[in-house]
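Omission of a single protein chain aside, the complex is shown with its protein chains in their original locations.
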Amino acid sequence: MKKLTVFFLALTVCASLLVGCASSPTSSPSPTATVSSPSPTASSPSPTASSPSPTASPEAKMKVAFLYDTTVGDFGWYYGHEKARKLTQAALDFVETSYLENVTPGAQAERVMTELCNSGYSVIVAATSGYEADSLKVAEKFPNVKFINICGVTVTSNVETCYPLTTQIWYMLGQIAGKITKTNVIGMVGAVVFPVDLQIQNAWLLGAQSVNPAVTERIIYINTYYDPAAERDAALALIDAGADVIAQATNDPAHVQAAEEKGVYAMSQFEDMRQFGPNAYVSGDVFFWEKYYIPTLQAIHDGSWKARSFWPDIFSGVAGTAEFGPMVTDEMKALVAASKEKMKTDPEFFWKGPIKDVNGTVRVEAGKQLTQEQLLSMDWWVQGVVTSMKSNP
Amino acid sequence: MDLRTILWIIGMGITAGTPLLYAAIGEVLAERCGVLNLGLEGLMLMGAITGYMFASLTGDKWIGILAVIVISALLGAILALLMVTYRTNQVATGIAFTIFCTGLSALIGKPYIGVVATDTFKKIRMPFLDGVPMLKPIFEQDILVYIAVILCIAAWFFVYKTKAGLHLRAAGDNPATLDSLGVSVYKVRYIYTIVGSILAGIAGAYLSLAYSPSWIEGMAAGRGWLTIALVNFALWKPQNTITGAYLFGIFYALSYRLEAMGIAVPSYFLRMFPYVLPLVILILVSWRAKQKGSIAPKTLAVPYLRGSK
Partner (left out) sequence: MLRIEKRQTSQTSTSILVGIAAIILALAISTLVLSIMGYKPIEIFAKAFGQTYLTIPGILENLLMLIPLSLCALAVAVAAKAGLWNIGVEGQFFAGAAAATGVALAFPNLPAPILLILMFFAGAIVAGLLAYISVLPRIYLGISEILTTILMNSVVIYFIRYLVFDAWDDPATVAPQTAPFAEAARLPILIADSRVHIGFLVVIGVIILVHYFVNRTVYGYEMRAVGENIRGAKYAGINIRKYFFIAMFLSGAVAGVAGMMEVSGVVHRLQPTISADYGFSAFVIAWVARLGTGAILIVSYLFAGLLVAGFTMQMMGIPSMVISMLKGLILLLVLAGEILTVYKFTWTREQPQKSRLAADTSAAGSVLKDSCEIPQAAGEER
């Protein structure tokens, strides 16, 4: 019996020892910051379905939930959304936002969304394309709840989609990469074979080839959006295979660290990752989701909202280019500026033919341009990509 | 594939195999004395977060390692208490412990995601190799890689050449005899469960402080389970673990390097490699070993109860 007690004590001591240390980190977000409503967590209104309506005050807040399928601490995709959520919360006093992380798409997401709808949430932001099937299902049952599907495709009366055109940015970054590379090999740590990612990978290479036709792009797919160790291994393998500009489709900065260590260049998606490799960091795309969330939620609140398929481009302010590193010359800057000027009138000119895929088949004939549908179902790589994945003939 | 690439793959394989090597040495010791510690995955995760937490709090990686040793020893003591004293089912205990640690490590690690640790283990520069840069990927490793090699040799010496090593083996093969010699089987099993846990913790710390300096949830990514397989195909001999661990690491590195070359195998199948390979080796090694007679510790996973019938 004594030992049983000792066991429990040891377990508790062990846990609390660690937890005690964990609760006082030097520079990190507070662990209690999940619900950043003005009212403290403890006294927040009960989200039960049965909350009677008479108690709701006339100026009841608009409840908005953000769903993430991994963690907000990734320093990538969800980190950006979380930053925007906080800014949105600060900017709009009529909303009350909360977020849920590690919600897996499928049965769990459907369960969580249904519960949110039952708990009086009026807007649900599903922050990854994986949720689309679930949110469409739930949206049908709750026509009064608004859904925002990031990177979704289907629009209904209460489901809006938002799909930033980062291909524009990656075409311009490709131009820089094409000029800056010495080995004529650029490397991409891919996550999974997704049309969204393929567009970026192709646009990047097209940009590079537009200034330097000899460039090839090697891609390793690590099969997940979040695994820094694998990302690092993949980046090192790419560097060993000759790549001297490394970018990533995954959600974190491990590839920048690897590039810094090996003395090659790095570009990044989603966040400015300069701090992880000040000498390696060239540029990347950065998101300002709040510039989309704030007007959208305002419109929902005012009643002027109508579901749409929104494609914010580089001039919308939602997505932009991170500040250039010192290695970017004036010549490269001029190239980028010229492309940007061209995009004002012809936003996606780089998808114009002729474009060949890795097998040499002509995918876009001269004088034609890829349509939105073709882009959304992109499953091929442009000529010059080296990958072990098959290109559908 | 040229020589330079092959040497690069071996070098990266050594780095990738090192966490497995640490954990495998510890697990060999534990299993040789009769304790099947399936909590490795959990111990690795706790080691990874403890090391990262203390290294980023204090700014000193060695304090991180020290903290890992202390916490892992405590966790190991809990495991030993359950498996040796309470004679709980060792498989169920190990798995329950791993589930518990997965949750606990994620919980306490939450504030440390995205935090950059200032002091981590870096590769040692070896200027005398400047003449043969090809060898640099193999020999320019961090200090923990070299410590692991030394530990492996030391474990071999300890198990086969010392009296304590004899007691260790006896505790696994013939505990009753050991007990009748006046050596406490419980004590021996406690010690090596704790030692094994500490080494598993260091394996985890290697991941978060040297391999990819950061903390993410579940970053052991199945390495704990692979280690159990590795111990099996090392035939419970400490000197064999180094071959097994590096072999695994090399195939792991190879899968990435081949993809960078554009080999016509979709990456899903390349990623299966590190899991299929241990199975294949395990089958080959066991098939050979079967012809020579079994060499598993005789009372592996059998709790010892003094004086009971």
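The chains carry the letters A and B, assigned in the order they are written, with residues numbered from 1 in each.
Keep in mind that, in the parts below, a residue touches a chain if its C-beta (ideal position, glycine included) is under 8 Å from a C-beta of that chain, and two chains touch if they have at least 3 such contacts.
Owing to the predicted nature of the structure, the values given are computational and were not obtained by experimental measurement.
Colleague: Please work out which displayed chains the absent chain touches and list them by label.
Modeller: Computed over the complete complex, the missing chain touches A, B.
Colleague: Determine which one of B:106, B:168 or B:210 touches the chain that has been left out.
Modeller: Missing-chain contact among the listed residues: B:106.
Colleague: Which residue among A:64, A:116, A:148 or A:266 touches the omitted chain?
Modeller: Answering carefully, the residue with contact to the hidden chain is A:116.
Colleague: Against the chain that's been left off, what residues of subunit B make contact? List them.
Modeller: Residues 36, 38, 42, 82, 86-89, 91-93, 95-104, 106-108, 110, 173-177, 179-180, 217, 222, 225-226, 228-229, 232, 266, 268-269, 271-272, 275-276, 278-279, 282-283, 286-287, 290, 293-294, 296, 298-309 of subunit B touch the chain absent from view.
Colleague: Take the complete complex as the reference. Which residues in subunit A touch the chain that isn't displayed?
Modeller: Residues touching the hidden chain, for subunit A, are 1-2, 4, 7-8, 11-12, 15-16, 19-20, 22-23, 31-32, 34-35, 41-42, 44, 46-50, 65, 69, 98, 100-108, 110-112, 115-116, 118-119, 129-133, 151-153, 192-196, 223, 376-377, 379, 389-390.
To be clear about the criterion, only the chains that are shown with their structure count from here on.
Colleague: Would you kindly tell me how far, in whole Å, the mean C-alpha position of subunit B lies from that of subunit A?
Modeller: Distance between chain centres: 35 Å.
Colleague: Where on subunit A is subunit B touching in the complex?
Modeller: Contacts found on subunit A: 3, 6-7, 10-11, 13-15, 17-19, 21-23, 25-31, 71, 73-75, 79, 187, 218, 220-223, 226-229, 231-234, 236-238, 240-241, 243, 252, 254, 257, 275-276, 386-390.
Colleague: Once bound in the complex, which stretches of subunit B touch subunit A?
Modeller: 5, 8, 12, 16, 46, 49-50, 53-54, 56-57, 71, 74-75, 77-78, 81-82, 85-86, 104, 107-116, 207, 211-214, 216-217, 219, 221, 252-253, 256-268, 270-271
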